[in-house]
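Our next item is subunit A:
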Amino acid sequence: MSYAVKSVSQGDRELIAFRIGDQEFCVNIMSVREIRGWTPATPLPHAPAYVLGVINLRGAVLPIIDLSARLGMKASEPTARHVIIVAQVKSRVVGLLVEAVSDILTITDDNIQPVPEVSSDLEKQYAWGILAIDKRMICMIELGSLFPETESEAA
Partner candidate 1 sequence: MKKKVLTVDDSRTIRNMLLVTLNNAGFETFQAEDGVEGLEVLEGANPDVIVTDINMPRLDGFGFIEGVRRNEKYRAVPILVLTTESDAEKKNRARQAGATGWIVKPFDPAKLIDAIERVTA
Partner candidate 2 sequence: MDMNEIKEIFFQECEEQLAELESGLLKLNDGDRDPETVNAVFRAVHSIKGGAGAFGLDDLVAFAHVFETTLDCVRSNKLEPNQDVLKVMLKSADVLADLTNAARDGGYVDESRSRALVKELEALANGEVPVASAEAPKAQPKPAVAAPTDDSGFQPIPFNFDGFDEDETPADAGQVYEISFKPRRDLYSKGNEAALLLRDLSRIGEMSINCDLESLPDLDKLDPEESYVSWMISLRTTRSEDEIRAVFEFAEWDCDLEVRAAEASPSGEELPMVPVPFDLSILNDDASAEAPAPSPTRDAAETPAAAAETATEASKMAAAAARVERKESAAATAAAAAASNTAAAAAGQTIRVDLDRVDRLINLVGELVINQAMLSQSVIENDTTGTSSINMGLEELQQLTREIQDSVMAIRAQPVKPVFQRMSRIVREVADMVGKSIRLVTEGENTEVDKTVIDKLAEPLTHMIRNAVDHGIETPEKREAAGKDPEGTIKLTAKHRSGRIVIELVDDGAGINRERVRQKAIDNDLIAADANLTDEEIDNLIFAPGFSTADKISDISGRGVGMDVVKRSIQALGGRISISSRPGQGSTFTMSLPLTLAVLDGMVVTVAGQTLVVPLTAIVETLQPEAAAVHSFGANQRLISIRNSFCPLVDVGRILNFRSTQANPVEGVALLVESEGGGQRALMVDAIQGQRQVVIKSLEANYTHVPGIAAATILGDGRVALILDVDAVVAASRGQSLKPEMSLAATG
């Protein structure tokens, strides 16, 4: 059964799925601006380990987040095969480093299963649902919770 060909109607969601290591994640397609190849980032002093630095996106300075590290997994070693998902998170635009984009999904809320009780706070924080599609398990990520408005936090 293919989900991608279904036309989007009321209650449908479109998601972009991507791979980090052997896991699959997805985010709402509405928050994705573009997908681009990896370019070396300029490191920022005193930044958290998951902030790889900043790149120039047509004149704007864009922070690049190693999503793997941010999700508590091992830090990526970016290569030319990696891609950056440029996403709008609240008022900001960030670049998310992932290994590859795997799918574009159209689902209904019926496809979403609740996140099982797990011990880790981190997973509870960012995961808000799980999709079971073609025997794959895809974790739905809430980007807003990964990147709170950091103005006061940093100051």
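Keep this in mind: a contact is a pair of C-beta atoms (placed from the backbone, for glycine too) under 8 Å apart; a residue touches a chain by one contact, two chains touch by 3 or more; residues count from 1.
With respect to how the candidates were assembled, all candidates are chains of the complex that A comes from, given by their letters.
A quick note: this is a predicted structure, and the numbers were derived from the prediction, not measured.
Note on this complex: subunit A touches candidate 2; the remaining options among 1 or 2 do not touch it here. Taken together, the subunit A residues at the contact with candidate 2 in this complex read 40-47, 51, 53-56, 59-63, 92-94, 150-151, 153-155.
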